[in-house]
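Only one protein chain is missing from this complex, and each of the others stays in its spot.
Think of it as A and B in the order they're written, each chain with its own count starting at 1.
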Amino acid sequence: MLIQILNGFVYGGLLYILAVGLVLIFGLRRVVNFAHGGLFMLGAYIGYTIASIAGFWVGLVASVTVLAVLGVVMDRVVFRPLQDEDPIVTMLVTFGILLVLEDLVRTIWGKDFLTLKPPAGLDGIIMLSGSSFPVYRLAVIALAVLVAGGLSLWLRSSRVGLHVRAASVDPVTTAMQGVDTERLGATVVAIGAALAGLSGTIAAPLLALSPSMGSFILIDSFVVVVTGGLTSFTGAFVAALLIGQLHNLGVVFVPAAASVIPLVLMVLVLLWRPDGLAKKRS
Amino acid sequence: MSEIVLEGTGLTRQYGGFRALDDVSIMVRRGEIRGLIGPNGAGKSTLIDVLSGRGAFSRGTVKLEGRDISGLNARQRRLAGLARSFQRTNIFGDLTVGEQVHLAARAAEAENAGEVMEALALAPLADRRAADVSYGDQRRLDLALALVGRPRVLLLDEPAAGLTMQESLTLAALLRDLAQRWQVTVLIVEHDMDVIFAICSSLTVLHLGRILVEGPPEQVRVMPEVVTAYLGSSVA
Partner (left out) sequence: MKMRVLLPLLFAAAGALLPGLVGSTLLMTLLTQAVINAMLATGVGFMVRQNGMVSFGHAGFFGLAAYIVALCTTNHVVTAEFAVLLAVALPMLLAFLLGLAILRIAGVAFSMLTLAVAQSFYELMLRWRELANGDDGMAAELPPRLFGAGIAVFQTPESMFLVCWAALMVVLAGLWLLSRSHFGTLTIAIRENEERARFIGYETLLPRALVYALSAGIAALAGVMFALYNAFVTPDVLYWSLSGEALVMAVIGGTKAIWGPALGAVIFFLFKDVAGDLTEHWPAIIGGTLIVVTVLLPRGASGSLLALVERLGVRR
């Protein structure tokens, strides 16, 4: 049972790192980035390729860097030019990007499943109350906690973080206060994309790589974001852990219906609190 | 003394630590056209919001014709006979003028729609998209949407804002006429004093979220505290 719960935390951690990027981007640009699943997948593949040449850690750094750059490009080419349009337009465009990315990955890396080994030092197994558990998975949990801690520290104590929080509550007023939301936008989208790359690469040793891996986890992270309240970082954290657990228990006990369980949770949360777990100040 | 149709007691609304409305009580009698004035940010729109059931939770009770409607939402309050217009034009851009006035009239008061459109000079625009007509037309449309359901009480938030002086006075005359003909009780927020003096039988002055004074227009106008409130706000 302990093992199952830990596995739930592993998946929850991955979900959190991905979902919090969506929350960041949504907060600032008020758009849902459907391409996020594509970025996750691209991150996994880039990490995979470079890791097989130069080792896991180089792969991880490379993937995060490439994705951050891609984030800046996306902000320049997509989010900024479209920011005065109906959010539907941007949403459709990012959905289009997702489809293109899936095809791109399929063309470059092929359809077959690929797997990556955990890095040396973390590839062992430890015994926990009589069962064995991969060390790498514990490391993933630790990393998710680290990201959450780092992010909340950054949001709370740095100037940029303050602006990001302010802009998430009210982008227009924040811009009027003289905050350079353009630069802020590029930074935030870059961080969001980098986090997608990060979660993609650390997921590579856990999940099999396939061109559709992005869409599967994207959907769970959507559920996390909505359940958490769209703009709330804490809400996303709590929702990710909850949904990670539910998803995992579902896979173990009712495999056929595993994908439905997080949705049921979400619908219940929305009926209880229409604005998500973290009740928004309206 | 005629009966009280709209009564707010202890109305309070807080934004963060700031009280936009602080323990305000107001009574409006049947057939009255009550003016609600006060400097910018005094809380006039907030009072209209609280009375009409818009926005977040607030404290206090609202009674319409003796019935407590505090627990009702905006839709239920409208159905109970309380309608409102908005300071910032709040219409249906992609519907024609005629379509939305008929929609607002609801089936029961359908005959009413044509009359209101005639009275507000909207009839010639009936087939135009609301987003495409002029600002002045949109202001009158906003008013029409509130007026057309034959509410018993009408809350108007600066219906003349942005209109020319001529348009404002025409609107004022029209309002007085309609209010009398349909026996609507009106609470009107307005910065244009010409409009206020043309139609209001009494005034309530709001300042910093509280009621400063109430009384007949001629008296209120010269009260020192009112003058100070206005001067103070325009100096600061």
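Annotations
The rule is short, and it goes like this: a contact is a pair of C-beta atoms (placed from the backbone, for glycine too) under 8 Å apart; a residue touches a chain by one contact, two chains touch by 3 or more.
Just so you know, these numbers come straight off a predicted model, no measurement behind them.
Of the listed positions B:Asp22, B:Glu65 or B:Glu99, the one in contact with the omitted chain in the full complex is B:Glu99. Note that of A:Leu6, A:Ala175 or A:Ala258, the residue touching the chain absent from this view is A:Ala258.
When you scan A:Val66, A:Ala148, A:Val179 or A:Val226 for touch with the missing chain, the hit is A:Val226.
Across A:Val31, A:Leu116 or A:Leu277, the residue that sits in touch with the chain not pictured is A:Val31.
Residues of chain A in contact with the chain left out of this view: 26, 30-32, 34, 82, 87-89, 91-93, 95-100, 102-104, 106-107, 215-216, 219-220, 222-223, 225-226, 230, 255-260, 263, 266-267, 270-271, 274-276. Contact residues of chain B toward the unshown chain are 52, 54, 73-75, 78-79, 83-84, 86, 90-95, 99-100, 102-104, 106-107, 145-146, 149.
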